[in-house]
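Of the protein chains in this complex, one is absent; all others appear in place.
So, subunit A:
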Amino acid sequence: MSIDYSEKIPNNVDLAGDRKLQRALESWQPNFLTWWKTMGPAVPTEDVYLRTAVAVGREGWAHFDHVAMEEYRWGVFLAERNADRRIAFGEQKGQPVWQQVPGEYRADLQRLIVIQGDTEPASVEQQRRLGETAPSLYDLRNLFQVNVEEGRHLWAMVYLLHAYFGRNGREEAEALLQRNSGDLDSPRILGAFNEETPDWLSFFMFTYFTDRDGKYQLGTLKESAFDPLSRTCEFMLKEEAHHMFVGTTGVDRVVARSAELMREHDTEDIAPHGGIPLDVIQKYINFHYSVSLDLFGSEQSTNAANYFTAGLKGRWQEERRKDDHVLTEDAARIELVRDGELTTDEVPALLALNNDLRTEYVSDCQSGLKRWNRVLEQGGIDARLYLPHVGFNRDVGLFSDHHITPKGDLVGPDVWEANRDRWLPTEADKTHVRSLMRPVYEPGRIAGWIAPPSHGINDKPFEYEYVHFP
């Protein structure tokens, strides 16, 4: 059988010269396509204006065109190799990075890759039906772009499993397609990835908050001493930036439209006017932010410490940190509840690495809030959106046994129950948001609950026919 691998599967990993990888990917690919057809986007399309990764160089790594989605060329790309790269942290700091998986860390590395890999197809599954209610062709296209790229991220993780983890890795790659979001028997690994994304506000929130967690996880794996993992993640971060952009600008546009409706009708209650009230937006922020914080794991973690010491997973921007990168002597402060009060405690820095990463994430999330508040300000609205306290609505970690209000007050279960509907989306809120979800498929038109974008994609206008239907 002769196949032009660079045509079928764009790659920079010498797929054509690697028999082992060919065999593995060839047997996996049909299963992937079956998965895509049954679990991928539910709306039938003729073709979609998509970008496809075709190279890793600085000048133009991607290519834009209308393609039929099932013919999308999911490729395998690693950022370029730095031959002198050395381990930047942990016990083996300063030694050359690994081009092979050391047997000692096989199980841990495989686990990290499987967990990351599991989230990629999970979000496609969660967003499967969203296309049926897209507010515009532009948004529909963005959804599909995110979907195909999450599919490619799955490929990236599968590549690592196939290329470096032998038979075991191949079995894990299969299992990534066998678990499904929300499946009762075989759910996705992380809780947040088993919730359906029922409406577009949730989608924007998901891409803003939850994909951003992905960005930070990738950032730590990019530091890994296992060089192929590092290079894979570095390249994935490029695509991930677009997903954040979809989230950020999506919320921008909802807020802008809500502000517009508030002004127009001179009321906060814009629901009857086909808008999403600011307090509902705030509740959605509260929910998605708190659920995403859970993805960072417990604030104190020996796993994270072991991964760091072994060189498997670093900190965000490890090499820019001004410390010894070994951390055996360092301490960190973490927030917790003691004797009925919120307080802080000093713990060994190694044990607080999840907390460290989460702190970086939180300050990144703040920037979105600033942006959205600027939109409100410009729209002449006095109300402001905010991030709730990190302890609010948590199921994982030191706060999970306590009730903390968005403002950061420790309260009892009664207060929590009495106020929960003020803080988190209620059935009525969700029903209202869902009621606004009506597809708008004519080029240049947009649903009434969201403002149009300021630019189109790849210099195309908003009116461009981004998606063709059969």
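As a working rule, a residue touches a chain if its C-beta (ideal position, glycine included) is under 8 Å from a C-beta of that chain, and two chains touch if they have at least 3 such contacts; residues count from 1.
Here is the rule we use: contacts and distances are computed from a predicted model.
Asker: According to UniProt, what is the chain that's been left out of this complex called? Choose from "Benzoyl-CoA-dihydrodiol lyase", "ATP-binding cassette domain-containing protein", "N-methylglutamate dehydrogenase subunit D" or "ABC transporter permease".
Answerer: From the choices "Benzoyl-CoA-dihydrodiol lyase", "ATP-binding cassette domain-containing protein", "N-methylglutamate dehydrogenase subunit D" or "ABC transporter permease", the unshown chain carries the UniProt name "Benzoyl-CoA-dihydrodiol lyase".
Asker: Looking at A:Glu104, A:Asp185 or A:Asp459, which residue reaches the missing chain?
Answerer: If we include the chain that is not displayed, A:Glu104 is the one touching it.
Asker: Decide which residue listed in A:Arg23, A:Arg263, A:Arg420 or A:His468 touches the omitted chain of the complex.
Answerer: For the chain that is not drawn, the touching residue is A:Arg23.
Asker: Go through subunit A and note every residue touching the omitted chain.
Answerer: Answer for subunit A: residues 19-20, 23, 100-107, 164-167 touch the chain left out.
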